[in-house]
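The other protein chains are all here in position, but one chain of the complex has been omitted.
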Amino acid sequence: MPEIGTDRWVAEFESRRVRREGPWGRLIEWSSRRWLWLFAGAAIVYPFVIGGDFGIRVGVNALLLAMLAIGLNVVVGYTGLLDLGYVAYYGLGAYGYAFLASDQFGIHLPTPVVVAVVALVVFGVGLVLGQPARRLVGDYLAILTLFFLQVFVELALNLDRLDLPFVDGPVSITGGPNGIAGVDPMEILGFRFGQVRDYYFLLLVLVILLIVGVTNLARSRTGVGWRAIREDTLAAEHMTIPSGRLKVLAYAFGATVAAVSGTVFAAVQLGVFPQNFTVALLIVVYAALVLGGEGSIPGALVGALIIAMVPELLRTPAGARLLFYGGLLVAGLTLVRPRRRLAVIVPGLLLFGLAVRALVAGIWPGLVAAETAGGVDRWLLRFSASADVVVSVLFVVTIAVALAAVAVRRRRVRDALLILGVYLLVLVWENRLVEEPSITRQLLFGALLVVLMVARPHGLLGRPRVEVV
Amino acid sequence: MAVLELRGLTKRFGGLLVVDGLDLSVAEGEIVSLIGPNGAGKTTVFNLISGVFTPDGGDILLDGRSIVGLPRHEIARRGVARTFQTLRVFLNMTVAENVIAAEYASGTVGAVRSFLGTPAARAEAERMRAEAERRLAFFGERLVGYRLEQPAYSLSYANRRRLEIARAMATGARLLLLDEPAAGMNPAETQEITRLIGQLRDEAGYTILVIEHDMHVVEGISDRVVALDHGVKIAEGSFDDVATDPAVVEAYLGKGGAATK
Partner (left out) sequence: MEFFLQQLVNGLTLGGVYALIALGYSMVYGILKLLNFAHGDVYMVGAFAGYGVLVAFGGPADPRIPVVTLIVLMFLAGMLASGILGVVIERFAYRPLRNAPRIAPLISAVGVSFFLQNAALLVLGARFRSYGTARMVDPATGLQWGPLRISIIRIVVILSAVALMVVLHLLVQRTKLGKAMRATAFDREAAAMMGIDVDRVIVATFLIGSVLAGAAGVMVGLVFSRVYHFMGFVAGLKGFTAAVIGGIGSIPGAMMGGLLIGLAEAFSAGYISSTFQNLIVFGLLIVFLLARPRGLFGVPEPVKV
């Protein structure tokens, strides 16, 4: 009879193992172990490289989003609580800071005291409002917390003309739709935060501390317990894990992280406004987390940096073009397989453009704007302002062609659709999208979310999960 | 004194009486097998003991104290651990983490100290990790080495069963409820699990209540066998007594079955 528990695979594991080879492979291995150092180094250099206040402000937004995403990761990625009220706590933190450090009530407490008080109070609020998480599961908790967020926004909007007993006249607590302006800048140990750069480095320290802390937590019995609850709550309870208590703790922990970042946000912005804390922000935070890969801390970080920084490139036409054509190039190189098909597609695209241009200029000269100099304009149609409707129609056609190109399987048809689709895309881009940066940003954001989810549902750095329903 | 004692345990689902006045006691260091045809109420008994359901009548005593109505994690904390008929390992966690999760009750460090990474927190995490490796070493080479860091979904069916047992042991329980530990295993693995259950009692000192359909396993491990049918105890005693009991034969094979045998 064989010995108990002999196992060939375990015994022979080392000899069967495949490692990443070469300098590139070593670089990947190294950076996946030392990612925090890499991030810290790059982030310290960033303000000096980027110069300018605007670039640093973008960095501040990115770090704030990173804090939010990492906090949310504990609630959603670890514990599996779909908390759609998350940004309400960001708002609570910001308003809390504004209450205790502005002229609103004439209270000007020292910054560390304010932050500590806000963190403690919001943690308490989280413990109370997290109670339903004990009983409600999945989407029902999501819906409930979404209502929490709505209540918060309504309160922020409407607590500005309150009649209180013993006080003359209506009292404004939140400042209503106008919010609270003139919030004090932060001051820690005698150092007064004057520039955006000061807040940038404060946030950088906070983000790194948070990453270290959450990593510690993830290895502790609390962190392992959280993940066990997400995997299988009932089994976790049978393994001595008090699921109710841990769920509430995760919820309150996320709320506290959001609140602390909210205090910094209020100080950077020197004010708080209700429209800062709506569903739109919630979507951005979730997008950052899921894009990076829920359950992964470096994932949440990378997702936040991408979501906060890439759209900024779209602000100027030059940056937008760089992003657009760069994106097309990368998409072409990675998605078209085998690559030699590009040898057909690229010349086809060029010829198609020239042909269309000649044709249209011949038949409807009025549609085409007067020729401008050089570049893309020698190849592409440029519509006159009166042809707005045509561009709108073409935009819809572009979407249809792009979707068809995804769905069709036959190689020839697919290549033809691809040529047509890319041509139309460039056409619409140059004629309309590049001129409407704010709409284009949102459009691209929406499209990006869909494409990324379809291509990589577990996010950039997340691990694919096995789920048993 | 009996480790576990069920007194007149009763459970109804709607109008259906699933467990009907069951009396059962399991003594320290004993291996008791619960057998019976499908739908006899065996798993429901496990679910009642471990707190998934609350009984409609009767009492469950652990070391003489009632555990009825306690939250599930509290029952586990008091020394009752279980495995599941339909495996429920934490699929997306590593093998080591699966076991560490079950050591929750043995920890004393709270979330704040863990967040700060105090020396006590680090020491506890290391202790839990070492403990997990020790538990998994109980199964020979199967779940150690590189497998420690593999996600549980990559394990074979038999290894998932072993992992569930390791996890149950890690809770620090003294009473193990094993729900069909040999289900879905090949003959060699079944033999191995039979010996393992013996070792669990002899070397590790567990008291074990086991549900099993494979009569070779039941014969090999049981000190005592209890047969259920329609939620009622129909026989109790040594394997040979129960296996030849006319009521048991009838429950398994139907009325004509006893005659043709």
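For the reader, a short list of remarks on this structure follows.
Letters A and B mark the chains in the order given here, with residues in each chain numbered from 1 onward.
Just so it is clear, a residue touches a chain if its C-beta (ideal position, glycine included) is under 8 Å from a C-beta of that chain, and two chains touch if they have at least 3 such contacts.
The model shown is predicted, which means the values in this text are computed figures rather than measured ones.
For the chain left out of this panel, the touching residue among A:L323, A:V360 or A:L448 is A:L448. Considering the whole complex, the residue from A:V49, A:A343, A:I363 or A:A407 that touches the absent chain is A:A407.
Per the touch definition above, the residue from A:R20, A:R161, A:R192 or A:R245 contacting the chain not shown is A:R161. From the set A:L92, A:V290 or A:L305, the residue in touch with the chain omitted from the display is A:V290, counting the whole complex.
Mapped onto chain A, the interface with the missing chain covers residues 76, 82, 132, 135-136, 138-140, 142-144, 147-148, 150-151, 154-155, 158, 161, 234, 283, 286-287, 290-291, 294, 392, 395-396, 399, 403, 406-407, 432-433, 436, 439, 442-443, 445-450, 453-454, 457-458, 465, 467, 469.
Going forward, only the chains that are shown with their structure count from here on.
Interface of chain B with chain A (complex): residues 50-52, 71-73, 76-77, 81-82, 84, 88-93, 97-98, 100-105, 107, 109-111, 114-117, 121, 124-125, 128, 139-142, 144-147, 151, 153, 167-168, 170-172, 188, 191-192, 195-196.
Within the complex, the chain A residues that touch chain B are 1-7, 10-11, 13, 17, 212-214, 216-217, 219-225, 227-228, 231-232, 234-244, 249, 253, 463, 465-468.
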